[in-house]
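With one protein chain held back, the other chains of the complex are shown just where they sit.
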Amino acid sequence: MSAESKLMTMQEAIERHVRSGSTVLLGAELEQMIPFAAGHELIRQGRRDLTLIGPISDILFDQLIGAGCVSRVMAAWVGNASAGLGYCFRRAVESGIPRPIDVVDYSNLTMALALHAAALGVPFLPTYATLGSDLLKKNGNLREFRSPVSEEKLVAVRSLRPDIAILQVQRADAFGNAHKWGSLGVAVDGARAARKVIVVTEEIVEPSVIASDPNRTLIPGFLVAAVVNEPWGAHPSPVQGYYGRDHAFFAEYHEQTRKLGDFEGWLARWILEVPGRREYMKRLGPSRIERLSVREHAFSRPADFGY
Amino acid sequence: MSAESKLMTMQEAIERHVRSGSTVLLGAELEQMIPFAAGHELIRQGRRDLTLIGPISDILFDQLIGAGCVSRVMAAWVGNASAGLGYCFRRAVESGIPRPIDVVDYSNLTMALALHAAALGVPFLPTYATLGSDLLKKNGNLREFRSPVSEEKLVAVRSLRPDIAILQVQRADAFGNAHKWGSLGVAVDGARAARKVIVVTEEIVEPSVIASDPNRTLIPGFLVAAVVNEPWGAHPSPVQGYYGRDHAFFAEYHEQTRKLGDFEGWLARWILEVPGRREYMKRLGPSRIERLSVREHAFSRPADFGY
Amino acid sequence: MNARQRPPAEFAGRSSCRALWEMTLPVALYSPGELMVTAAAREIADGELVFVGMRLPMLAFLVARRTHAPRSIALYENGTIRQTPSTEMLYTMGDPANLCGATQCGQMLDVMGLLQQGRVDVGFLGAAELDRFGNLNTTWGRRDGELRRLPGSGGACDIACLARRTVVLLVHDRSRLCERVDYVTSPGYGTGNGWRRAQGLPEGSGPSAVITTLGVLRFGSDGEAYLASLHPGVSVEQVLANTGWTLRVADELVETIPPSGQELAVIREFDPHHFWTRSDER
Partner (left out) sequence: MNARQRPPAEFAGRSSCRALWEMTLPVALYSPGELMVTAAAREIADGELVFVGMRLPMLAFLVARRTHAPRSIALYENGTIRQTPSTEMLYTMGDPANLCGATQCGQMLDVMGLLQQGRVDVGFLGAAELDRFGNLNTTWGRRDGELRRLPGSGGACDIACLARRTVVLLVHDRSRLCERVDYVTSPGYGTGNGWRRAQGLPEGSGPSAVITTLGVLRFGSDGEAYLASLHPGVSVEQVLANTGWTLRVADELVETIPPSGQELAVIREFDPHHFWTRSDER
């Protein structure tokens, strides 16, 4: 192949491609495939003033906020999907601890449309969603206008172009062409909306594997700046076909981060004292890993691309 | 399963679901998977005053126009993709033969956006495409306006909701849940934009085959009114993994339809005298079928949906 | 088995609860959460497209699908469309069990498009606060007079704006059912009759039922909520005392029909540890 390999470690990828002050799309797939390993590396490398973008975000946003990396959140929902609130988020918004953050509230649809607008290369997209809501009143990126074709009221959702999208996938080649399946959420648009993409993959495969099923290629390599081979990089969130959701981990996080001091202990234990994903997996322990591993495979029926 | 089978013959599907005067989306996948068998049945059943919708359409539009079924075409391109002009189209537009037709000229992107708008449930979508062109001046469904968020000039593409979309797929279950791969074009939006969908499938499979790969389900069954199992239903256009493109057939059509009388002969030979696809395939002959059949399979690498 | 009692951990797992399916349990033994799930399930008619969301409504859909609405179809915001029930309890819509064997896994906009087209019959929502006109707040809650930041809309605002009907589930107390919400995350009938159309929201859309821990509220043509059904053992006075405005009461007030044995069996098959139905506040 004439293209150059984009393979690098998570440490390198974050070092090279994410600066303090960047806008970062994370958790585009909702409750699946959240790039926790990448988020933890952002924390370890001490990024500051990040703007986080994502639909529901789950506890990765909460951790980044608690670690002081974030000055702004643009999201539809920030919390813990199975356990409820995110305490760090609440502390930051209500009390400015560890630092104040600005929250720009979207709904899921308006967040999806903001990224879709950027992916389509237009300044906005129209919707009826949020009419009559306080999201429309408070979020400056949502603006009521009259339809030019029907005189109806509509909301213009301004396009949102993240500096970087960090997207977890099942398999990719070294050039960033990536297969992704299961929960898609806003990931396809996210990859195209962003100025740069970091692909975090469970497996590196030959380009011929990707080319065997071009309809499953949801991220073309020319959009990708870095490819990180990081198995279990999404734990405690699940990756379809690779590992399940560690529900208990989310519950424990909820219990162990209620108070600021407790969160700091959690942060040290699971992120700061851990150099990388390998060590993290050791802390998780083999029996937990075993419990989350795929028990029963369910392979897709092949599609024939022959002629 | 508690759902009811939607399986029927092509004759029944067209009889029940396409009336004269309907707007019909055909050829959503561009040069692949054009539902010729369905178009031929429309001709045999003598539908009139159809509005045809499609991006490039290839020679199926030309045939329907030549057979007098059409009063309006909304498309980006009408002709013969590998051989050039469509003579019936030209005769109808220039001389009203066999009857005058109204042409609403789109570009591919504005056609895609018109269907996408309908699929998203909004009255229009914005684009920069067609600014400065005569398409914008002549097509009433394209309207210049000022962006509500940026003061730029934009074109509002009005949503387009076909009464029926006829979509060719590789495999579907009896309830209309369909796997589709290869060339997608505007088919995904087309299925959602239309009020009703007829799925024409190369194979009927068990629901478990569809459910084995939900990312490949591009048409969910609840949108589907009829499922027609019609192998080779797209000939002379190709279906990835099933048969190739019959380039010679397109060239022959070009040669054999230059003059009105020649077209009438072609129409009788390939459509009017042929009761259905089985007879059509007989006329095609075994050696031609053999030549178009898949010579070398190329199966996609499976994706694991297990957990 | 007492529904309030948690079954032993050994009793959990993918198929070990299948036996329950066949059992006919005594109807009286159910938790408030189970009653709410059942009442929510009954808001789904057969063949309907349902925007499911998280938590109790995930169970409600399963109950409906397995009892009176076998042709109903579930849509999830992650892009998933599902016709068959998943094979195990779900903690989130993104659990692998919810995607494996799904009818379609698409993008968020694929399902949101169906919602905005008006094809979705009913959407389910939770809420921290609900007011007299069915407006919901999940962004800024008030506790002890102080504003507390809540997680936000997720897809709730979209569903409230665009589904034909919405069904709300929440705990019934004065702080949650209030005269006027502090922040309209998800619009109901706004300030009453005609308000939704004036905002530009789709005709005929809006909240249809509010299922609380005490009863079921519905809405008059003026957009104001009224008490339509009381849960067994609950009095009108109790409801009024726990509602932050003077709630109207239906002339023909009925009693909420308790879960049947079959309904309870489904709930317990999918929530064997009462993760969702133990309390009603998750």
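In this document, chain identifiers A, B and C correspond to the written order of the chains, with residue numbering beginning at 1 in each.
We adopt the following convention: contacts are C-beta pairs under 8 Å (C-beta built on N, C-alpha and C of every residue); 3 or more make two chains touch, one makes a residue touch a chain.
Everything quoted here is computed from the prediction, not taken from an experiment.
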Listed by label, the shown chains touching the absent chain are A, B
Please pick, from B:I43, B:A129 or B:V149, the residue that touches the omitted chain in the full complex.
B:A129
Contact partner of the left-out chain, one of B:R19, B:R48, B:R90 or B:R288
B:R90
Have a look at A:G84, A:P214, A:P231 or A:G276 and name the one touching the chain we're not showing.
A:P214
Contact with the hidden chain only, please: which subunit A residues?
2-3, 118-122, 177, 188, 192, 210-212, 214-215, 217-218, 220-222, 305-307
Name, in rising order, the residues on subunit B that touch the hidden chain in the full complex.
29-32, 55-56, 75-79, 81-82, 84-86, 89-90, 93-94, 103, 105-110, 112-113, 116, 127-135, 144, 152-154, 181-189, 237-238, 240-241, 244-245, 247, 250, 298
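Here, only the chains that are shown with their structure count from here on.
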Which chain has its C-alpha centre farthest away from the C-alpha centre of subunit C?
B
I'd like the Å distance between the centres of subunit B and subunit C, where a centre is the mean of that chain's Cα atoms.
41
Approximately how many whole Å separate the CA-defined centres of subunit A and subunit B?
37
So which bits of subunit A are touching at least two other chains?
127-128, 152, 154, 181-182, 184, 238, 240-241, 244, 298
Find every residue in subunit C that makes contact with two or more other chains and list them.
80, 95-96, 99-101, 105-106, 109, 112, 115-116, 162
